[in-house]
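Every protein chain except one is present and positioned as in the full complex.
Think of it as A, B and C in the order they're written, each chain with its own count starting at 1.
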C-alpha cells in the first residue's frame, strides 16, 4: 500500500482549479479554494460522526458499554470545531483588496450553498423556525435539485435532537418505586424561593423601595421556574419553538445534571455536556465567521435590504439546537438545597461490585 | 537578583483568598479567582501598550522609524487576545452546579466592575453612545468613587481613536501638487458603477423582472458610495454616531488601503490592519464571553427585564471602536479599476535610494 | 462585595515593578514581568488541582461517585496548559534586541528558580533520575533555603504517580475467581505473534533475505513483549528508572485500556487518558518553551559547557512522569485477538440495574 494511493491524492489534488489567472494578482484564489475544501472535508467527517452517533441511539436501548464511544463522537466534533475556528484566521490572511481581484469569478456561488453544512444543521436537528428568514424563498432555494432533496430528506428524518429526546425520555430514574423526581425537585425549589424571600424580608436597614425591588427579583426568579413547572406554559413554549425537548426529556436532563456524580449518570452527564459543547462550538464558529465576512466584504447592502453579514449574524444568534440543555443552569439548585436521593435509587445507580456498606470498589 | 523577588511572588501569590471553605465542594472558587486575576494582569498589559502607542502618536509628527514599534503594540495586543480567548475554555471547566456552590459569596460583585476593562474601552475610544443601555444609571454606577473618576477621566482624555484620526488627517498624499485623491477615486467609482449597469443592460436573456432586480442592486451599490461621497450624509452619520472618523481621516484610510504597496504606505497599512485586528479581537472575546456566561448561569431574568447574557450580547454587537476601518472593504474598488498614482506621487512615496528608473534597491 | 476587593486587585496590580526605566526602550520589561506572573498564577492553580486529586486518592478506596470529579482535575490542567502554550506566543512578541535592553537587570534570576514549577514536577512524581544533570550542584542549588526545603519535601512526599500506582494495584479485576488477566493476556500475545510468524513463512514470493528480515521484525516484536512478561527484565527496567510503575500497576493499566468499554472501567480509562494528556501537555509546553528561549537568546554557551537551551531541550525529552502509560500502546493487541472476559467478570463490571440478559438500562 502506497500512502499516495491510499489517500487518493491524485484525485484530491486535482480538484483545485482557480478560474482566474493563477499568476500574479490572483494568487489568492488558490487559498480561497483550498480553505473551503478543507471545511468541506471536515463537514464530511462531522456528518460521519453524527450518523454513527444516531445509529447507536437507534439501537435502543443503548448498552452502557456503548456510552463511552457515544460520548467520543461529540468530543471529536469539538476538536474539529477548533480546527474550523483556526481556519478562519487563515482566510483572514486574504485581504479584502486581494479578494476583489477574483471575487467576480465566483458569480453567485456562496457558502450558503454548502450542502454538507445544511446537512449538518438538519442532522443536528435545527428546526426551520430557527433559521433566519431568507425572504420569500425557502433556505433550500439556492441548491440544485439533487442537493435540495438531500437536505429536505435530512430535515424530515429523525435528527440527533430527536434521538436525544427519546433517550432522555427512557431514563428509568424519574419515577422509581415511591420516588418521584419532579415532586421532590419542585418542593426543593419552593423551599429555596421561600428562603430567598425570607432573607429579603428579614434584612435590616432596607427601605421600602429596596425591599420591593429585591422581592420583585425573587418573584421573577420564581416565575422563571413556573415556566417549567406549569404544563401549559411549557407546552406553549414548545409550540412557539422556544423549547424543543419534551417536558419529560427536559426533566431527565435536569436530573442527570443535578445528580451527575452517581455512577450510572456520569457518562450520561458527559454526553449532555458534549452536546452543549458541540452546539456552542458551532455558534462560536458562526460568530467568528461573521467577523471574517464583515472584514472581507464590509456591509455592502443587497437589494433584499439585508447584507450577507447581517443574515449570518442572525444565524449565529438563532440557529442553535440544544438550547434546552444550554438553559439547564437557569434551573439548577445548589447542592446544599438538593434533596438527597432515596437509598434504593442510589443503590440502583451503582455498580454490582460496590457493596451496600462500603461505597466503593477500589 | 532572585526570580521569586523580581516577580514579587510573595505579594502576587498572597492575593488568592477564596471566601468559601477551600475544602471539598467549593474547590472551584480558587479557579474563579485565578482566572479573573489572570485577565486583570492582561488588561494591565493592554493598557500599558495602549498608553505607549498614544505617547508615540502624541510625539507628532511620528517619525517613520517609529512605525515598526507602533505597529508592534497592536500585534502584541492581538497575541494577548488569543490568550484571553483560550482562558474562557479554562473557565468552562467550571460547571454550573459547582459555580452555584460559591456563587452566593460573590454577592453583587461582577466583572462589570472591572475598572481596567472600562479603561481599555475608553482608551480605545469607545463612545458612550455605543454602550448598550444600563437603564437610568450610567455605566459607571457600579464603580466606587475613585474608580469612577479614573474611568470618566479616560473617557474625557484623547483616545487611541482620536490619535488615529489626527494621524490620518495629517497624511500628505490626499492632495499633492495637482493630484487630488478624492476626485480620482470618485471618478473611478463612477466608471465602475457605469460598467456594472452596462453589463446588466447588455446581458442577453434577462427578463424585465430580473433586469430590474439586478439594476436595483447596482443602484443600492451606488447609494452605498453616496454615503461617503455626500458631505451632508457623511456628517449626518457622524452625528448619529454611526461613523467616528472625520471625512478626511476616512479618505486617508481608504487611500492607504488602496495603495498599500507603495513603500511609504506599507507600515501605515499594517497599522490600520493592526487596529482592525485589535477591534475584532475584543469583539471575538466578547462573543465567546457571552457563550461562556450563558452556559454558566443560563438566562435567569433580572428585575430590570434583561439578563446579564443579553446585555453582554448587545455589548458584543455594538461596542466596537474602529468600525470605520472595518467598513473600508465596502468601498474598495478592484485593482483593475484603480486609477494609477501620478509619477510625482509615486516618487514621493519611495526611498531615497530607489532610482527613478530602476524601481528597486536590491 | 466589590469585584476589585474580592480579587484583591490593589495587591495584585502593585506587584509589577520593572527595574529598568519604564519609558522608551525598556517598555518591554513590563510584558516580561506580567507574562511570568501569569505563569505563576497558573502554576498555583495546577498545584491546587494536583493537591485536590491527591487528597481524593488518599481517601482510599475511592468511591465510584468521586471518579468524575477526579478526572475533572486533569481535564482542567489540560485546559490550563493550552493557555500556557498560547502565552509563549505573547512572549515571542518581545524581540531579542528589545530583551537585551533590560536583560542586564535580571542578573542571575532565571525561570529555573520557579519554586512552583519545581513543586509541580515533584507533585506529579518526576524522579530525580529523570532530571538532566545540572553538574555538581543539585537542581535545588539555585533556590533559597525556604524554597529548597519546600521542593525537597514535595520530592519526599507521596506523589501523584505514587497514588496512581497504589490505585491501579488495588484493581480487583486482575484476578477474579478463576480469571487471571495476565495468563489470558500472555496467551493472546503468543497466539498473535505465532500468526504473524506464520504469515511471513507462508508468504509466497519472498526470497530468503526478505523472509529473514521479516522474521527478525516478528522476533523484535516478541522481544518487546518479553520486557513486560519477564519478571527480571521488568524489575531491571525499574531499577534503571526506565519504568516507574510496579508490574501489577502496569498490568492493571493495560487491562483498563484493553477493556475500557466495560461500564466500571469507563471512568478509570478516562482517568488514565487524563494523566497521559497532562504529561504530554507539559512536554509540549517544554518543547515550545525551548523554541522560544532559543529564539530569544540564541545559543550563547556558558562556561559550564551547555547552554540554557540545551538543558531545556534535555528536560523536554526526559522529564516525563507517566511514560509507563504513554507506552501502553506498544502492548495493546487488536480487539480481534482480545480474549473475551468471562461472564462473571463482565457481570461484576456492570451496573446493578443492568439485567444479566438485557445488556442495558436505557
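One rule holds for everything that comes next: a contact is a pair of C-beta atoms (placed from the backbone, for glycine too) under 8 Å apart; a residue touches a chain by one contact, two chains touch by 3 or more.
Here the structure is a predicted model, which means the values were calculated and not measured.
If you put the hidden chain back, the residue from C:193, C:328 or C:346 that touches it is C:328. Across C:19, C:150, C:193 or C:291, the residue that sits in touch with the chain not pictured is C:291. Within the entire complex, the positions of subunit A that touch the omitted partner chain are 1-9, 11-17, 19, 27, 30-31, 33-34, 36-38, 40-42, 44-45, 48, 52, 72, 75-76, 79-80, 82-83, 86-87, 89-90, 92-93, 105-116, 144, 147.
Residues touching the missing chain, restricted to subunit C, are 25, 95-97, 100-101, 103-104, 213, 216-217, 220-221, 224, 257-258, 260, 276, 280, 283-284, 287-288, 291, 294-303, 313, 317, 326-336 (touch as defined at the top). Although one chain is hidden here, its contacts on subunit B can still be listed: residues 60-69, 167, 170-172, 260-264, 266-267, 269, 347-354, 358-362.
Keep in mind that, in the parts below, only the chains that are shown with their structure count from here on.
Ranked by how close its mean Cα position lies to the mean of all protein Cα atoms, the top chain is A. Fitting subunit A to subunit C on CA positions gives a rotation angle of 180°, reported to the nearest 5.
Looking at which positions face the partner, subunit A and subunit B present mostly the same ones, since more than half of the interface numbers are shared. Chain centres here are Cα means. That of subunit B falls 40 Å from that of subunit C.
Annotation: 32 Å between the Cα-based centres of subunit A and subunit C.
Between the CA-based centres of subunit A and subunit B the separation comes to 29 Å, rounded to the whole angstrom.
Residue positions of subunit B touching 2 or more other chains: there are none.
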